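Left out: one protein chain. Kept in place: all the others.
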Amino acid sequence: MTSPITSRRSFLGLAAASTLGAFGLAACGTSGPAPSGGASGGGGGGTATMWALTGQPAEGIRKNAVEAFNKLGKGTITVTTFQNDPYKAKIRTAIGAGEAPTLIYGWGGGILKSYADADQVEDLTSWIEQTSGFKERFLPSTWGAATLGGKIFAVPIQSTQPVLMYYNKSLFEKAGAQPPTTWDDVMKLVEVFNGQGVAPFSLGGQSKWTSMMWLEYLLDRIGGPDVFDAIFANKADAWSDPAVLESCTKIQDLVKANGFIKGFSSIAADTNADQALLYTGKAAMMLHGSWAYGGMKDANPDFVANGLQVGNFPSVNGGKGDPANIVGNPANYFSISAKATDAEKEVAKAYLTDGLFTDAEVQAWIDAGQMPVAASASDKLAGTADATFLQLVFDLVSRAPNFQQSWDQALSPGQAETLLTNIDQLFLLKLSPEQFATAMNATIGK
Amino acid sequence: MSVLTTDTEAGTGAGPAPAPAAASRPTRLDLLVLPALIFFIAFAFIPMIGVLLLSFTDWDGISAISFAGFASWRQVFTDPGTYHALWLTLALMIVTWLVQTPISLLLGVFVAGHQRYRAALAVLYFLPLLLSSAAVAIAFKSLLDPNFGLAAGLHLPFLAQDWLGDPTLAFVTVVFVIAWQFIPFHTLIYQGGVRQIPVSMYEAAQIDGAGRIRQFFSITIPQLKYTIITSSTLMLVGSLTYFDLIFVLTGGGPGDATRILALDMYITGFKANQMGAASVIALILVVFGLALTLGIQRLGGTDRGASQMEGM
Partner (left out) sequence: MTTMTVAGRTSATRVKGRHNYLGGLLSWIWLAVIILPIYYVVITTFKNQGDYFSSNPLSLPIPPSFTAYSQVIKADIGLYFMNSVIVTIGTVVPVVLFGFLASYAIVRGNSRLLRYSRWLFLLGLAIPLQATIIPIYLIITKIHMYDSLGALILPSIAFGLPLTVLILSNFLRDVPKELFESMRLDGCTDWQMAWRLAFPLTRPAVVTVGIYNGLNVWNGFLFPLILTQSPDKRVMPLALWAFQGEYSVNIPAVLAAVVLSTVPILVLYVVGRRQLLSGLTAGFGK
């Protein structure tokens, strides 16, 4: 059958046109991620790019801070945001492709070390020394995770994020119970709440690092910080320490006692679904980072104002660890990409000195219920809406004998990934504590 | 006989002056295959070599690439996780085939019938295929939420299992969702195949007294031999490399309950930053795929050169 498009000329013409058109449009993207649509800031300065995470309140505060900076005329910064889990993968491929943003968001520790080893991030030590007063603007305990071999590779930003216990007050009142102070209290409360048809603990198990927080605290309470220090120092068989085995056993006891909400291993923290379970009254307690306070405040301010109580992780009878120790993220960090142009690096540095932790930004963090790592913050707490919470966080952080960095950030990426998978298996009761220790020992030195 | 209406076109032969024929003919045809060849070699074949080469490194994605001998190979083959992924992949392939083929075949036969409502059914059956795997996964993720999803809506507590959180259930769920998305496709293939079976065969069988079931097994299935092979090849090779849907639905979890080979490769490469090991896993995938395709070819006995229209 004949048909119009078999006319060679017209068909080829159509094919050529559409392909060329498509290629033309597609090729428009070949130049690297040039900052598109930057703010209409002052005339001076070059441009730089920044990657960060989605999620309120951080996202909004950062957006305002960057906009304010862009108006200063020292340069224009464009921000791209990603969800937590995808970000961790994306940043790596970007760096590997030579398309890293100028300002790289991170958590310090092992991943930062891998960047530094690959010469992908700037050594900021001398610049910081030379910029008078800069170092003192930040809480002293936060520089640790950014310092590798005596050199500083990142600047602390955002808030300090210890991991805390969150309690639904009305559920406790209904049960006539008190928040736990010891681990035995925890196990008793599990029975109480299960009896009431309420899940004792909410948990976003699918994200795995949420489960990890439990193990971090238990290990610290039972064995003290030395146990993980040995692991971090890659000492052989460090994971076989009795404290590790006891922690794993306790966790599995908690799981077997139905301590966590049904279906926890398919709930993802990225969507804040685990926080929703607490404030909708489906779970009575939750272990989460201090960022959850801000997240819940954003979603359900009434709950946070009236129905929420916060506390430190319970102690464990007979444990060697100081009950005042905390785990979490000392801070978040910005590094500067070593592969950025000099102009971009200048803009980035300008942001770190003039755009970061302005009074407005510090106030914004406090108002959102997050404790910024700026030294100037502690004076501003009084009288703010979340003063109680922030003071609690500040006190915890400043008084803690030891602030253990999240394991998946402290360790190398390869170790971290295996750790997360094994913790997941542990919570699913598919690995015994001994098997967990064996599996993790195999990662020592990787 | 098959009808071609292009006779008139071929007959006129009105065209530009004949080009110098014989001498340039072999070269001409070779030229025609070049664009496809170049693209394929550049973006499929060379990467394959690249995978082989990368498997001998321990690249972490951001440093310089350095030779590491068999280190990555050793890592992968001594890791129980690799064997687990292999086993899962095999299980997925087999279960998928066992679930999808009978259903698609039956549906295809059914829909090929000429009743009007069957055509309408076919239209609706096709809907899942229009969705991307990401869309399907996202939709099912919220659907299967034990607290807020379909189970709660239908008030069937038995449906309110921890579909995506329990390791065994997660595997079953994955099989189900994949089937949901792809049975329509295979139904279509079988429908097409069934439509080609000449009625004369069925009429003859009916005259001989064969019932519907007998007809199905003695006529339909044998006649669908090549269709079954095509569909099965696509299904098996497809499930070997299945990534998108499982990635979005479970991310390989819970634990490693759905961490099939392709996912294992992604996680090893892009989460644990062990590109060398990931390349080794990739090679395993390729070998597996090659063996599978060649195996099915041999089993099916199709000689790709012969036309299937012989004897008609």
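Order of writing sets the chain letters: A and B. Residues in each chain are counted from 1.
Here, a residue touches a chain if its C-beta (ideal position, glycine included) is under 8 Å from a C-beta of that chain, and two chains touch if they have at least 3 such contacts.
Keep in mind that this is a model prediction, so the values were computed, not measured.
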Practice problem: Out of B:90, B:138 or B:210, point to the residue that touches the absent chain in the complete complex. | Solution: B:138
Self-check item: Contact footprint on chain A, counting only the chain that is left out
Solution: 1-3, 6, 8, 11, 15, 18-19, 21-23, 25-30, 32-33, 36, 54-55, 80-84, 86, 90, 93-94, 96-99, 270-273, 276, 280, 299
Quiz item: Which parts of chain B are in contact with the chain that was left out?
Solution: 1-6, 9-11, 13, 15-19, 21, 25-26, 28-33, 35-37, 39-51, 54, 103, 106-107, 110-114, 118, 121-135, 138-140, 142-143, 148-150, 152-154, 180, 183-184, 188-189, 191-200, 202-203, 212, 220, 226-227, 230-231, 237, 240-241, 243-244, 247-248, 262, 265-266, 269-270, 275, 278-279, 282-283, 285-286, 289-290, 292-294, 304-309, 312
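Heads up, the rule we're going with is that only the chains that are shown with their structure count from here on.
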Self-check item: Whole-Å separation of chain centres (CA-atom averages), chain A against chain B
Solution: 38
Practice problem: Enumerate the contact residues on chain A facing chain B in the complex. | Solution: 1-2, 88-89, 92-93, 95-96, 114-115, 117-118, 120, 205-206, 262-267, 282, 413-414, 416-418, 421, 424-425, 428, 430
Self-check item: Residues of chain B defined as touching chain A within the complex
Solution: 5-6, 9, 60-64, 81, 145-147, 162-167, 170, 250-251, 253-256, 267, 270-274
